[in-house]
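Below is one structure, written out as structure tokens; the observations come after it.
Apart from one protein chain that is not included, each protein chain of the complex appears where it belongs.
A and B label the chains in the order they appear, each numbered from 1.
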Amino acid sequence: MISTILLLGTILSTVPGRIEDVAGSVRRNVLLPIGQTLDRLLAPVDRALQPVADGYNRRLGTYFGEMTGLQFALIFGALIALLTAGLWAPLVSGSLLRTLALASIWAIFAMSWDIQSGYTGYISFGHSVLSAAAGYTTALLLVHVNPELSLWITAPISVLAALVLGLLIALPSLRLEGPYFSLITFVAVLLFYRLTTAFTSLGGIPGFSSPDVFTWDPTMRYYYMLVPMLLIALALTFMARSNLGMILVAIRENESAVSAAGINPTKFKIWSFALSSIPMGIGGVLLVGFTGNVDPHTFVIVDNSIEMIAMAVIGGMSSILGPLGGAFLFEFLNHEVLHGFSTPVRYLFLWGLVLLVLVFARDGLFRMIWHRLGAVRGENE
Amino acid sequence: MANEDNNNRDPGKDGNGAVGRRTFLGAAGAGAVATTFAGCLGGEDEALTIGHLAPMDNPLGVGSDRTAQMAVDEINENGGFDGEEAELLTRDTRTEPSEAQDVTEELIQQENVDLLVGTFNSETTQSILDLTAEFDVPFMITGSADPGLITDFVGDDYEEFKNVFRIGPINSDFQSESIADYCEYLSELHGWDEVAFLRDNAAWTEPFGEHVPDLLAERDIDIVLEDALSIEIDDLAPVLSDVNESGADYILRFFAHINAGEMLGIWHEAEYEFGIEGIHVAGMLPVYHAATEGAASYETTSQSGAAGVSPITDRTQPFVQDYAERYEGEDEPPTQAPMYMGFNTYDGISIFGEVVDAIGTTNTRDNLDEFVDEMLEIDFTGVAGQISFYGEDSDYPHDVEEERGDDGTITNFPMTQWTPEGDIECVYPEQHQTAEHQMPHWMQ
Partner (left out) sequence: MLGDIGTLVLQGAMISAIYALIAIGFTMIFGVGGILNLAHGALIMAGAYIFGILVRETTVSWIALHPAIAFPVTVVAVAVLSWGLYQVLVRWVEDNVVITFLATVVVAVASTELVIYLFGDTPMGMTLISGALNLEPFGINARPRYVQFAGFVVSWIAIGLLWFYITKTDDGRSILAASMSERGAQLTGVDLHSVRAKTWLIAGALAGIAGIFLGSTGSATPLMWLNPLALAFIIVVIGGIGSIKGSVVAAYFIGFLEQFTVTFVGQGFRGILSLVVLAIFLLYLPQGLYGREFVHD
């Protein structure tokens, strides 16, 4: 029996080889010419924009990375589009502002995951626990201390709770090798889920409905989510471009070399986890203000952690802005483009997309576009 | 892609709900890319729309969607809602609070619905109460029984949440009482007076945990084993061994999250000498007997509407026949009778029709006070029972009132039993009984 299957297997495994040939000729005959044409068209634009970009590069490039003209145009254009979305989004679709607000929160999660997992290569499957820690802290404060507590009090305590829980998970587990670390974070989510569903004092399955939403006005709500997201993106980009970011990448590439250079990798891994916990906490607080409900399904379940990872993967891991773009693409596809399909179909499509990106474009869609734009004039970055 | 709401699993119906307010322009390829344009923005008064919320992966939600469509069609054909034709928009909440909020906001803000009806599990219901209250949209709960959905909201802040009503089922405080009466019936019938009381360790069973022991003690029925089981439990064999050891005559269990299929399988194969009674949400599925390959035989569960097997009111059986005629040919269950939520949803929309006729406008969002006053006046003969609502000053404002028989026992929470042939019989209360409760054949 086994030998028949193996024989069949050998035959079948030549098929991917054929597919590769076909893919190769498609690449040579179709994609390459299109790319070259695009390059030719875009190169003058890039050149024209270069002086503006240079102005930026001189002042801020050392902190946030240098850009070419086109890259600068992309970032600047996207920023303007996001900031003015309150004006144009309702014209496109009635639900778009909600989608964008949700995407902003998930962008925070995806970027936070990225600075820890994407950069160090220590993949966390448990990041939803961190936002959940913040969300549950807010809810518990309102329920047990004083239902009138202001956001200025609950928010900092909640973020602190996320940080504390982050350190509690990181300290023992980051000494372990990568796969062990991933699995222990995976188990941490399952355990946290069990706790929240089993104990009524933690809200049980319905959770808490006591927190209030910030506002039901779609435009205001969008900006409440967008502004913190942009600030976090700025801060994380700055850190990722600093020496810290370089060390984190070095840990991913060759941890023993980092040790050999006299740097303690565990210390930096814990740093990255702490750095990741704080924005996760902020995102958790925003999610409370978005839904007004703190329950295991919205905050804890392992699917949430995997969704953040999916967004980071689609956008491009270890680039901060890639996961940001990935989050917006994911939510836009989920809630706008695929809106008419039933939920399982939507998710099957999205998970399929993530798999395709993992196999064919490991660096992610946005990182790919970014490098393409950077190289239209044939230079390497 | 053309079918914009989530009714696409239901192609047989008249297509009334298929035209969304929003139009898709330009769909490319397999429908992966589409651009949405809002057909209308702002709040100009337009056609009457009714939003229906339910988990559409679940037969319970499918049944509810179908009965909602039946109610809307019937009223549209008979003069309409205060003269207007209504359009039904169903959205899939799954059982996820965030998904429910998402679609509810869309229904309220984009589709400008004048009524929301539905929601199954209490966490999804809870997650949208604030939202419906904020926009003064009348909201009729037809699937959740948690008393907290009433007491913690409309009971706590009447002005804010007065848009919320519960059509059914009766809340779990009343359900506890009804179940205790049922236990008394079992005690009289079989002489069963020792109970193993098991429940999901979850919020929805807490009213039962709180009331049932006292209520049973009043009736001289002993609880010989009591446990709230973790909803993650995946091995029920030791639990059954414990029950067996305790000498209980039957298990009184309240399961919605726990998958009790394993328990039923062991019960049948090991022929344990006790009954399995109580509430089992999965057991209400019309396909459940088949899904468990017969292991559901002899288990009971209570469900409002009694799965349509008993003439609870004059309207019940004609309604179920009508349902079966319409949906017999569908692939997806339930095809013979809707599940309990469907009964309540049908009644909810019918009541809505009466109320808007009485107040003379379908613009309920701007006339909420009139709507609420009229709702409180209602005494409606529905398909699941006689329906009226508690007023502002009661313990459960806007909750459906329980019905009581001549002896004072609650009658609108019937108990059904699976027979070995895979039929459902209503075994309690006596007013609605279609067959006497049967012990498992190995005990007879």
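As a working rule, a residue touches a chain if its C-beta (ideal position, glycine included) is under 8 Å from a C-beta of that chain, and two chains touch if they have at least 3 such contacts.
Given the structure is predicted, the values throughout are model-derived calculations rather than measurements.
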Checklist entry - Considering the full assembly, with which of the depicted chains is the omitted chain in contact? => result A, B
Item to check | Residue of A:43, A:143 or A:190 touching the missing chain in the full complex | outcome: A:190
Checklist outcome for this item: Out of B:230, B:367 or B:433, only one touches the absent chain, namely B:230
Item to check | Touching residues on subunit B - with respect to the absent chain | outcome: 57-59, 201, 227, 229-230, 232-235, 237-241, 244-245, 259, 261-262, 265-266, 268-272, 282, 285, 287-288, 290-293, 295
Checklist entry - So which bits of subunit A touch the chain we can't see? => result 1-2, 5-6, 9, 12-13, 16, 121, 123, 125, 172-173, 176-180, 182-184, 186-187, 190-191, 194, 198, 302-303, 306, 309-310, 313, 342-345, 347-348, 351-352, 354-355, 358-359, 362
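Here is the rule we use: only the chains that are shown with their structure count from here on.
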Next on the checklist: Could you work out how far the Cα centre of subunit A sits from that of subunit B, in whole Å?
Outcome noted: 38
Checklist entry - Touching subunit B in the complex: which residues of subunit A? => result 90-96, 98, 194, 197-198, 200, 204-207, 209, 212-213, 216, 218, 291-293, 295, 297-298, 335-337, 339-344, 349
Next on the checklist: Quick check on the complex: what are the subunit B residues that touch subunit A?
Outcome noted: 1, 3-6, 8-9, 22, 24, 31-38, 41, 56-57, 92, 94-99, 101-102, 105-106, 109-110, 122-123, 126-127, 129-131, 134-135, 146, 148, 152, 201-204, 206, 230-232, 257
